[in-house]
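Taking it in order: structure first as structure tokens, then the write-up.
Only a single protein chain was left out; the remaining protein chains are all shown in position.
Up next is chain A:
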Amino acid sequence: MLKKIFIKYLLLLSLVFLATTSVNAEELAPLLAELQQAAAETETLSSPFVQEKYLQIFSEKLISNGQFAYQKPDRLRWELLTPVASGFILRGDQGERWNSLSQKQEKFSVKSDPIMGMIAQQLLAWARVDLDWLQSRYRMEVSSVTPIVLTLYPLDQGEATFIDHLNIQFSTDRRHVSEVLMVEQGGDSTLLRFIDAQVNIELAADTFQVPEL
């Protein structure tokens, strides 16, 4: 009797798994096309964000606040306001970062600083929904349709040594990313929540300039 129940349970589980996989595969292409179409209409983005860092070994959540801006095709501003004023500007594959502690500004390129490069390219890819770039770097799955949540697994071995996966959630109007969850190997994670994002507003002229320190 128990054996029969177990076999039935296994069959049911397999069917659920197959159904889910099939839905993912079928839904991914039109969803991505829809996201790309919506993103193509985005000229600028501006949003405050909250960064929640979860440290598993300490069961501790660290909260930071900041401001994000993007301008088509490849300009970014990522600025932390707390706990320490710092951030970077990206123009194409060239960047400049600053930190109020060091009172220093320093230039970097995506090639010369692989960590900053990876972070900057990711932010840019999320902002402009660059699915070609994301698909070249990650295996993608649909975790949810409403709201759209994509789960990304790194293909690069180096990146996979410290990033387990990313969850990218889109806004209800599908025009921009509303949340990013980066789960590291070992269980730590970083959740970025973009709050009150404004699409296609006119950005201040100095948005992509490094601030005076």
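One rule holds in what follows: a contact is a pair of C-beta atoms (placed from the backbone, for glycine too) under 8 Å apart; a residue touches a chain by one contact, two chains touch by 3 or more; residues count from 1.
The rule is simple: contacts and distances are computed from a predicted model.
*Asks:* Leaving aside the chains on screen, match the unshown one to its UniProt name from "Outer-membrane lipoprotein LolB", "Nitrite reductase (NADH) large subunit", "LytTR family DNA-binding domain-containing protein" or "Tripartite-type tricarboxylate transporter, receptor component TctC".
*Replies:* Checked against "Outer-membrane lipoprotein LolB", "Nitrite reductase (NADH) large subunit", "LytTR family DNA-binding domain-containing protein" or "Tripartite-type tricarboxylate transporter, receptor component TctC": the hidden chain maps to "Outer-membrane lipoprotein LolB".
*Asks:* Among A:29, A:57 or A:204, which one touches the chain that has been omitted from the display?
*Replies:* Here the residue in touch with the unshown chain is A:57.
*Asks:* With the missing chain put back, one of A:42, A:67 or A:99 would touch it. Which one?
*Replies:* Answering carefully, the residue with contact to the hidden chain is A:99.
*Asks:* Looking at A:42, A:86 or A:169, which residue reaches the missing chain?
*Replies:* A:86
*Asks:* With respect to the chain omitted from the figure, which of A:27, A:96 or A:184 is a touching residue?
*Replies:* In the complete complex, the chain left out is touched by residue A:184.
*Asks:* Just name the one of A:28, A:119 or A:149 that touches the chain not displayed here.
*Replies:* A:119
*Asks:* Please identify, in ascending order, the residues of chain A that touch the omitted chain?
*Replies:* 51, 53, 55, 57-58, 60, 62, 64, 78, 80, 83-84, 86-88, 99, 101-104, 114-115, 119, 158, 161-162, 182, 184, 186, 188, 190
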